[in-house]
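Shown here: the complex without one of its protein chains, the others still in place.
For chain A:
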């Protein structure tokens, strides 16, 4: 427990917006900027905006989740922290599970908060906003898990920032299909599937990520 608390404390200090890691405010501002620009690009057709606004919020959320990937794990591997943890019997899986939680906490809840002003910008009503919020609640853990997976797989690669984004987007398709799909086909099915995909990804991420980090060590 003590180990988890120490790891979580360090991760949160780095990954929460305004934290020492620096720049974790950026994904949120980026998210709001996309929502703000969208009405200018589409034009002042209120009906069209309301029909597509929820989907745009989802795409903006995906992009915002991808932004911090390059400094999620690579720095700790390069600086030898994972080696020091391994020698202390702290498994890569535990570190990554804690990191996954901190990463989600660093953008998920804030994204849901930012979705409120964003919904006003793209002109969607309260009912749709509720669906978007529920979808984000179900989907953002999955987005965080995809981020962790990709970050661990691209460790040690040059130019991994752009590559990470490119790899993460296809993996996020199921989340987008059901998460944003729940907006046009109301009912609980889409949200439930989004949650199920998220759970699966969250369950896999620590083990796959841990294996990737150990494999990178052998190089």
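Simple rule for what comes next: contacts are C-beta pairs under 8 Å (C-beta built on N, C-alpha and C of every residue); 3 or more make two chains touch, one makes a residue touch a chain; residues count from 1.
The rule is simple: contacts and distances are computed from a predicted model.
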Options "Heme ABC exporter ATP-binding protein CcmA", "Chemotaxis protein CheA", "Autoinducer 2 import system permease protein LsrD" or "Pyruvate synthase subunit PorC": UniProt name of the undisplayed chain: "Heme ABC exporter ATP-binding protein CcmA"
Chain A residues that touch the omitted chain in the full complex: 2-3, 5-6, 9-10, 14, 20-22, 78-81, 83-84, 86-90, 217-218
